[in-house]
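Excluded from the complex is one protein chain; the other protein chains are retained at their positions.
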Amino acid sequence: MALEVKNITKRFGGIHALTDVTFRVEEGEVFGLIGPNGAGKTTMFNIITSMFPPTDGEVVFSNKRLTGKKPYEITKEGVCRTFQNIRLFPDMTVLENVTVGEHCRTKSGVFASVFRLKSQKVEEEKIKTKARELLQLVGLGKYEDTFADNLAYGQQRRLEIARALASDPALLLLDEPAAGMNEKETNDLFDLIQKIKKLGITILLIEHDMPLVMRICDRIAVLNFGEKIAQGTPDEIKNDPHVIEAYLGQEEEDELA
Amino acid sequence: MRKSYKGLLSIFAIMALLLASACSGGNETSGDQSGDAAKDGAVSAKVGVISWLTGAGAGYGEAITNGLKLANKEIKEQGKVDIELITEDSAGKQEQALSSAQKLMNSENVSAIIGPTLSTEMKVVGPEADLNGVPIMGTSTTAAGIPQIGDYVFRDSIPESLAIPASIEKAIEKYDVKKVAILYGNDDVFTKSGYDTMKKVAEDKGLEILTTETFQKGQADYNAQLTKIKNTQPDLILCSALYNEGAVIMDQARKMGIDVPFVGGNGFNSPEVIKIAGDAADGLIVATPWFAGKDDQKVQDFVAKYKEEYGKEPDQFAAQAYDGMYLLANAIEKAGSDDRDAIRDALAETEGFEGILGEMSFDEEGDIVMEPTVLTIKEGKFQLFE
Amino acid sequence: MLAEIINPYYLQVLSFILINIILGVSIYITLSTGQLSLGHAGFMSIGAYTSAILTLNYDFPLVVGVILGALLAGIVGILIGIPTLRLQGVYLAIATLGFGEVVRVLFINWESLTQGAIGISSIPHFGRELVTGLRDTGFTADMIGIRNNQLISLLVFIILLVITVLLITFFVRQNHSRVGRAFAAIKMDENAAEAMGINITYYKVLAFAQGAMVAGFAGALYAHVTAYISPSDFAYHRAVEILIFAVFGGSEVIWGPIFGATFLTAMPELLREVSEYRYMIYGIILVAMMAFRPQGLIDHEMIYKIKSRKKKKKKVEDDKKERNRHGVGS
Partner (left out) sequence: MILEQLINGLTLGSIYAIVALGYTLVFGVLGIINMAHGEIFMFGAFMGVVITHTLQLPLALAFVVAIAVTALLGLFLELLALRPLRGKKGVSHLAPLISTIGVSIFLENLAHHFFGAGNRPFNTSFSEISVQIGSVTIYAVQLVIFAIAVLLMVGLSFWLSKTKAGKALRACAENLEAASLLGVNTKKMIMMTVVIASAMGGIAGILVGMAFNSVTPQMGLTMGLKGLAIIILGGMGSVRGAMAGGLILGLSETMIVVFGESGYRDAIAFIAIIVILLVRPQGLFGQAAPEARR
């Protein structure tokens, strides 16, 4: 059940967003993908989920080639993601958002729905039960009838995770789940990720919150200007001179801006 | 979900109630009123009018209702028939015309209907009136197949199949025409049916049709078609267009150096052509039921009265409506009651009625029989074409 | 009694309202996946012409003609939908607008089949056909004490009402299912929906084709209610009118376009003076709605509030019953 990213290169016009990036996420681990802004992390997510195709290279998940598949097919293969800039369905309730996530694991069509076949009714019940369980898991149990739009920021991030979990993923891609969270929320998030890991779900994580990354990740890869500059355990990464250099450079830039 | 569904039903229930209460007032069966002659011995009847009074064609509707009102005023003064006109607007739309007709026939219980303005509307309203046994007469519907809708459908407007052959025949006589070019609007029911007649007449008369060109509504540029026509060098151009487009076509043709005469259909017959095209309008030949310059006392009286009443020259729509009103009043008088069937029978028997349009009769199908006048535009004026 | 209540005029207006409701629903379905189609007048004309020609020239039964008309419109919808799906937002709107015009020009020029601009008249009329059919079975209008034309209008109205209610039920049920959730998700965020495992191509084509089919269906009904159709009945203005039903009433929930169609069709009948300014008012409605209430008069929130109020009421009642029962028990 491992994810293999093989020699991925992506160019937008003349810009090299990713250059020959290779890494492997093992089953059951939490793998961190870090790097300064614009290093190509989200681009990597987009390529894994086929939001757009790589210029070169391929992505393989549990011995199946993901590259070339449609995004929804990839979700069906068991790879689901969250978004850096939250993309919930704003005019749906919290519960409905999660039920949408279950789409690819259910199958009632127009006919079954309109004629209220027994199979459809049973399925709807199952969908609701499971969605409620997931909301309990992420701690949103009492908000199920609230519109997603009206949730607090941290809650929205957790809802996104619940929605992604609803698709029964074997691999969960989290894009900066702690962004904009305060310390307590971040701690809750840490617990949540631990719980998800215990469910046997592999996690690939993009995150800027370094303490969180160091605490939670089993292994980490570092991107800078579209290239992988380091990979290893949190301790190895902390002491890697390339990584330090990349991040110090980033800070200077930040100050300039 | 099921609740909102119930909501819908209740909305309809309310609507049904509303309509029930709204119509319970004026809905008596028409039979009760038959023979209900007014005190002074005049036969009284309610007549519905469906006309295009708002929107793009409001001008037609206005002319028609003016003509009707003027005629009805005179009829009332004569004291033999007392007609109450109830006017509904169709806005030129079939749906609205049909709703209006239903309202007139069922809520107002009219004895007969005059209108609607357009042939397209008549094709929807006609069958419904026929089914209800309400005589209906179009005064401006010229397309083919209107009186054939049913026994109760009449018209006093001269159909293209009468007007176009008359003008083409006279043009052939005068200009020794051998070759013609045809130009018509293919997306409009009037111009298309005019074209069908033109084509048939041209073939019957053994004319050589050099080219057939079309244009569409709203088009401003006819140069491509006209250039093509010019190069075929016709003796005559048969142009089935409404006056709006027709005037522009003549303008562009004359500019291009096409100086042969044009024969137009009913829709082309309007003083507006001269207003829009100016000198370029010279050489247009049309057949018309209505000629304001006719040397006839009746006609001149009508023109004078109309001008006095409405401050403008009557056009063919006003004139046809005016005669239509008289035709109907005549029938009501003959029928001696406001009974729909009696009026229909009397109308069908109309023979040799002298109106401002000339001598009129209805044929077996309910179509008008009359002699059209052929006119031409010369020096910026409609004149008799001889 | 019955004879006094049934007025064909009101039934006629109600029948047109029902047809417009069906048209409103048709554009709502397409919009429910976030696709704006300006080609619904075109689909409507396909349904109308198909059914008119089949029943008139080839003696198909009316029901079969209407169904085939709707199906053909749906099939054309699929054929147009699949390639145009690559187009987003405004491009789709323009492409469908182009489609509608091409269909109209085709019907104008295909004279051997459609009689061009002259249009097709004497199309079998719903009510009249039915009444003739009933007469054969020995049933006449006098038997229930009404006139023939009253019976006809009544039958047309009842048929349309049943069809409309069934259709609304169909789509309400679909909305509250996996399919409806997929539609809604696509409308709100296409990329997120696809990332959540929804085959957006399939559902967008499905919605587009359903919309086309319902529009074709409405067109076929229209043909058999007015008994006359011509290409100019299905021009650009018709497409815009259909759009206005959804924009005014609201395109978030199915009740929006239903309300929009009802209100906007009834308005000129109730207020004849309005009729003169009808299109100007339409124009102002479009601009004002976009500026002040882009979701239309009836939106999710309104429906949600109504529902939750009912729920509360029901809960209170339930609680009461519960308490009463306990009261009896103790």
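Going by the order they are written in, the chains are A, B and C; count residues from 1 in each one.
In the analysis below, a residue touches a chain if its C-beta (ideal position, glycine included) is under 8 Å from a C-beta of that chain, and two chains touch if they have at least 3 such contacts.
Predicted model, so just to flag it, every value in this text is computed and none were measured.
**Student:** Among B:Q78, B:Q148, B:N231 or B:Q383, choose the residue that contacts the chain missing from this document, as touch is defined above.
**Tutor:** B:N231
**Student:** Would you mind spotting which of B:E173, B:D204 or B:D221 touches the chain that isn't drawn?
**Tutor:** Candidates B:E173, B:D204 or B:D221; residue touching the omitted chain: B:D221.
**Student:** Looking at the whole complex, which of C:I78, C:V105, C:L134 or C:A266 touches the chain that is not displayed?
**Tutor:** Reading the full complex, the residue touching the unseen chain is C:V105.
**Student:** By the contact criterion defined above, which parts of subunit C meet the unshown chain? Give residue numbers in ascending order.
**Tutor:** That gives, for subunit C, the contact residues 34, 36, 83-84, 86-87, 89-91, 93-95, 97-99, 101-102, 105-106, 108-109, 191, 236, 240, 243, 247, 277, 279-280, 282-292, 294-295.
**Student:** Given the full complex, what residues of subunit B touch the hidden partner chain?
**Tutor:** Residues of subunit B in touch with the missing chain: 55-59, 186, 213-225, 227-228, 231, 243-245, 247-248, 251-252, 255-257, 272, 275-278.
The rule is simple: only the chains that are shown with their structure count from here on.
**Student:** Between subunit A and subunit B, what is the gap in Å from one C-alpha centre to the other?
**Tutor:** 72
**Student:** Which whole number of Å gives the spacing of the CA centres of subunit A and subunit C?
**Tutor:** 41
**Student:** For the complex, give me every residue of subunit C touching subunit B.
**Tutor:** Residue list for subunit C touching subunit B: 3-5, 7-14, 16, 104-105, 108-109, 116-119, 121-122, 125, 128, 148-150, 152-153, 161, 165, 168-169, 172-173, 176, 226-228, 230-233, 255, 258, 262, 268-269, 272, 275-276, 278-279, 303, 306-307, 310.
**Student:** For the complex, which residues does subunit A have touching subunit C?
**Tutor:** Touch list, subunit A to subunit C: 49, 51, 70-72, 75-76, 80-81, 83, 87-92, 96, 99-101, 103-110, 112-114, 116, 120, 123-124, 127, 147, 163-164, 167.
**Student:** For a test of understanding, state which residues of subunit B touch subunit C in their complex under the given definition.
**Tutor:** 1, 3-5, 8-9, 11-12, 15, 19-20, 22-24, 27, 29, 53-55, 89, 91, 94-96, 98-99, 102-103, 105-107, 120, 123-124, 127-128, 131-132, 143-145, 149, 185-189, 191-193, 196
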